[in-house]
Structure formats: C-alpha cells, structure tokens
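With one protein chain held back, the other chains of the complex are shown just where they sit.
This part shows chain A:
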C-alpha cells in the first residue's frame, strides 16, 4: 500500500513505493543501510529512508530511539560527538555525504538546521541573520539588507522586529528567538531544512506559529523534522517515520501511519500505550 521497511538485518529493506503523486517528486535524501555507533553503543541499526523534495518528513519515536542522532547525521553534525562510527550510505542529491571527501562546510550550506533550543548568537537581530551569508563571503551591504528582510519575512517575524533590527537578539521571547533561528537558517538559502524538535522548548502559541511556518516553508524547501509530539507530526508532515530503539519500524505517508499503521508497535506508540 505504501513504503514499508523490513527490520530484519539479514535481508535488505524492500521499498514498495506507490504513494501516487508523491512518488514522482525528486528524492533529496536516500539513506541506505545506515548504521551508527557511539563507541560500543549501536544507536542506529540498518536505516533505510528516502526523503522527498518539497515535503515535510517527520521523524517520531520515544526518547532515546535515535531520531535526533539520525537527523544530526543528515548534516554530519553528529561528528561533533567524539567516537562516532558510521557504516552505510546517505545520499544527498545523489552524492554520498558520509564520504569524507564531501566537505561538511559544503553540505551545510545546502542543508540548514534549526535546533531544539533556540540558539541565537549574542548579537543583534540583523547580525544573526547575516551571519551565514557573511561567512559565505557576501559583503555587499545592499544584498545583506535584502537577505535580512526576505529571511525575516520568510520566518514570519519581520513585523515584530523590523523596528529593532539592531537590538540584541537575547531581548526576544523564546518563540521569537526560534523564528529568528529559522530566519538565520533561511538566510543561507538552503535546499533542505533540518529541524530537531524545534518547538519542544516553546509555549503552545509559539509552537502553533512555527507549525504554520513549516507549512509555508515546504513550498520552497524540503523539511525534515524530528518531533516528540505526535499530533504535531500528524498536523504538519507528509510522511512520517517511526523510530524505535535505533530502528525504523515504519515509514509511510502520514495519514497511513496515524490511521492505519502496519506495525503493532507503531499503533501502540501513536495511541499512547508507551513512549
């Protein structure tokens, strides 16, 4: 009926892909047989997942299931953790990013990231947004000004901050800071945006704003979002992957996952029996 993945390690995953029109969209990420170890701890086990352009892909699962680890592997942020080992492939636009000849700086100019906790720099709002373009060598003040306006508008925060662009970003509320971080991410004009539980530190109204924003953003970007919150995945995503103990239990279009899951464990999780 839709894409499912076998969990058995001995047999490679078989994809049965007939999600209809969605299957026609281009793939941005193709993960095959990805394994990851933190030292001795086998954190990701034989992951096979494809992510599609201009879609929101949600990754759900209980704490410690490997969903954050996985999203951090997609821009190789995981390498900041010492003693991490990976095997397998993650192809981004048909190039294996786990190949060390793929420069992380190069990858991360294409793949932006929004973190769990809002992490603006202790600089002005303006300086926060132009940080990315500046490190990529853009110096023209006029272009930078335009980037700031476009990015802040894109992150739906322009109206709130346009009169205080040169004030410190720490003066903003948590929800505003997170939208500023999204604006900062948009400023580098990425192809994919990774969001690692972007609303877990925010109040319900700020969360709602970010969710609406994600819906807007998917017109121009491909979004991969890790979330604790199943309702959030159901509301905003096109496809959902359910992770458990480092494995992908089920990956399918969001409606199917939430209305007619294949696997008993998925059903137990989304109905709140555990996790």
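Keep this in mind: contacts are C-beta pairs under 8 Å (C-beta built on N, C-alpha and C of every residue); 3 or more make two chains touch, one makes a residue touch a chain; residues count from 1.
Please note the rule applied: contacts and distances are computed from a predicted model.
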item	value
Missing subunit (named according to UniProt) among the choices "NADH-quinone oxidoreductase subunit H", "C-type cytochrome", "Fe-S cluster assembly protein SufD" or "Phosphate transport system permease protein PstA"	"Phosphate transport system permease protein PstA"
Residue among A:113, A:148 or A:248 touching the omitted chain	A:113
Hidden-chain contact residue, picked from the options A:95, A:136, A:162 or A:273	A:136
Touch residues of chain A, complete complex, unshown partner	75, 77, 80, 82, 104-109, 112-113, 115, 117, 119-123, 131-132, 135-136, 181, 184-185, 188
